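Submitted below is the structure of interest, expressed as structure tokens.
The complex appears here minus one protein chain, its other protein chains still in place.
Entry: chain A
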């Protein structure tokens, strides 16, 4: 019965998002992967006015058998620099995906909530300690890093020149670009510290 209900609901929800997507600019699409109704791909836009503006973010959505009585399992498939999202795994710390899930919620409302979370981080409920720490104590560096990540991972139009330079400088030393980007970000763009992590000793 549960699987049936989950399937019926997901089909209706897919139709709901398809219908609403014109008016709801932030929520781009929701589609089933490989024709399966238990693994979906959601796409949302970075909210205007935030460092994520212009970026397209993919969400990896798993539907448990008990859905909608259990929450969907959602993480970012696109890397994102945000206090409530793990910069390594994409895991999201959001109450409605855990204890505050309600059976009457839909994937569309959840995607809207995740988009809203991008626009207004909750630094007191951090998923990623380093990002959250930076958000609180070095706000402009946080904004720049978030915008840089939105550019390199989510296709946002504008990059951050000074960060481009530092990455290029280290790539020339023979390190992989993605490792350089991660380690510079995790070390507050301190080239020496990042070097120590990439080539210890």
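Rule of thumb we're sticking to: contacts are C-beta pairs under 8 Å (C-beta built on N, C-alpha and C of every residue); 3 or more make two chains touch, one makes a residue touch a chain; residues count from 1.
Methods note: contacts and distances are computed from a predicted model.
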Options "Dynactin subunit 5", "RBR-type E3 ubiquitin transferase", "serine C-palmitoyltransferase" or "Electron transfer flavoprotein subunit beta": UniProt name of the undisplayed chain: "RBR-type E3 ubiquitin transferase"
Absent-chain contact - pick from A:19, A:39, A:98 or A:176: A:98
From A:32, A:123 or A:171, residue that would touch the chain that is not displayed: A:123
Hidden partner chain, touching residue among A:109, A:138 or A:159: A:109
Residues of chain A (touch criterion as defined above) contacting the omitted chain: 1-2, 5, 8-9, 12-13, 66, 68-70, 86-89, 91, 93, 98-100, 102-105, 109, 123-133, 182-183, 186-188, 193, 197
